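Let me begin by presenting the structure, written as structure tokens, before commenting on it.
What you see is part of a larger complex, with each chain still in position.
Every chain is named by a letter (A, B and C) in the order it is written, and numbering of its residues begins at 1.
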């Protein structure tokens, strides 16, 4: 039986791709879904589809319609959500996705460096699993699939 | 008919107290609830109740049990959630509270300076109302109560 | 035991006020809630609270944040929703409020002149009760309260 896993987190490096490759090498039957990983496309998509907006705030708002649509559709289909936090960026989207996953009853695997334990303590306490690297999150899924 | 309003956001200044006073001056029948506003007590509460923990991570984890208990109880009773973001702090708790409110079907009033429009665009697009100051959030509630 | 009733429908005449008076004369323990009945205020509220918007579309969008906030809060508290349709206006808000009531499991009393039976047939078939005048809706509530 396949698992569908939504990968919430920043889109500034290729951590999702590495995770996909690792899962494949380990032979895990997992389908990964996630946000648009092309950062510029994610910011532009509102004006690409809806046309020029009056200013930067409205441009962002337009983009977020499409990014949220994408997140909602895939998260509703997901069996598990992995949320990755790192030292850089504010990552409020990650916090939002993680929290919505919790509130929808989706099991949440929180990945964060130990250095972030203080600001993330309340979220960590609500997560199903807390680990420090994406590979450990994959270990958790491998354990579920044993 | 009274409204119960949960005030999510940082606990480093007295914005909640100001809001309470303003509501009172305007004669609005609102009961405000929120997290523990004494920051040190919020960090210490785990060890105060459960005793000394093995290290800082577990100390945080213990504190978060009680802080999350508080948030859950009052948020479940709330008619509306106001979430305030500012320039300082990572505020992942605020993002978590705001998102859980959304996922529980509670109407969310997002308060953020315009300068934060980009990192908060996805959350803003899901909120019921987006304004820039707590007083505007109160204007919204006053309008509901007219 | 009091009933809370949400009055969805156009805000261009005083049908809600008449209903309130009639309920009072009949001694029915009903608390009525509804949208902002001052039409100009309902259209202006976005700019009143959030300030001048870039154009008419965004002005409307801003107003609707506050009008929807109001509707959501009161509809969640309502025991019953009455939705009044008339010959004039497109009344998509009324259709929206009526449908959301249905989907939330709130009993819906649909009030429409017989002349509208064709365009409203699918909504009528889903409503709990279909009558032709607000006074008949009140008769229904009086029957419930007998």
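Everything below uses one rule, namely that contacts are C-beta pairs under 8 Å (C-beta built on N, C-alpha and C of every residue); 3 or more make two chains touch, one makes a residue touch a chain.
As the structure is a computational prediction, the values presented were derived from the model and not from experiment.
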Homo-oligomer size of the whole complex, from 3 visible chains: 8
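The definition used in the following text is that only the chains that are shown with their structure count from here on.
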Of all other chains, the one whose Cα centre sits farthest from subunit B: C
Busiest interface, counted in C-beta pairs: A-B
Rotation, 0 to 180 degrees and nearest 5, that superposes subunit A on copy subunit C via CA atoms: 180
Distance from subunit B to subunit A - Cα centre to Cα centre, in angstrom: 23
Euclidean distance of C-alpha centroids - subunit A vs subunit C, Å: 39
Subunit B-subunit C separation of Cα centroids, rounded to whole Å: 31
Contacts with 2+ other chains: residues of subunit C: none
In the complex with subunit B, residue positions of subunit A that touch it: 56-57, 60-61, 63-65, 67-68, 71, 85, 89-93, 95-100, 102-104, 114, 117-126
Subunit C contact footprint on subunit B (complex, rising order): 1, 3, 79-80, 105, 107, 109, 128-132, 136, 139-140, 143-144, 146
Residues on subunit A engaged by subunit C in the complex (per definition of touch): 54-55, 58
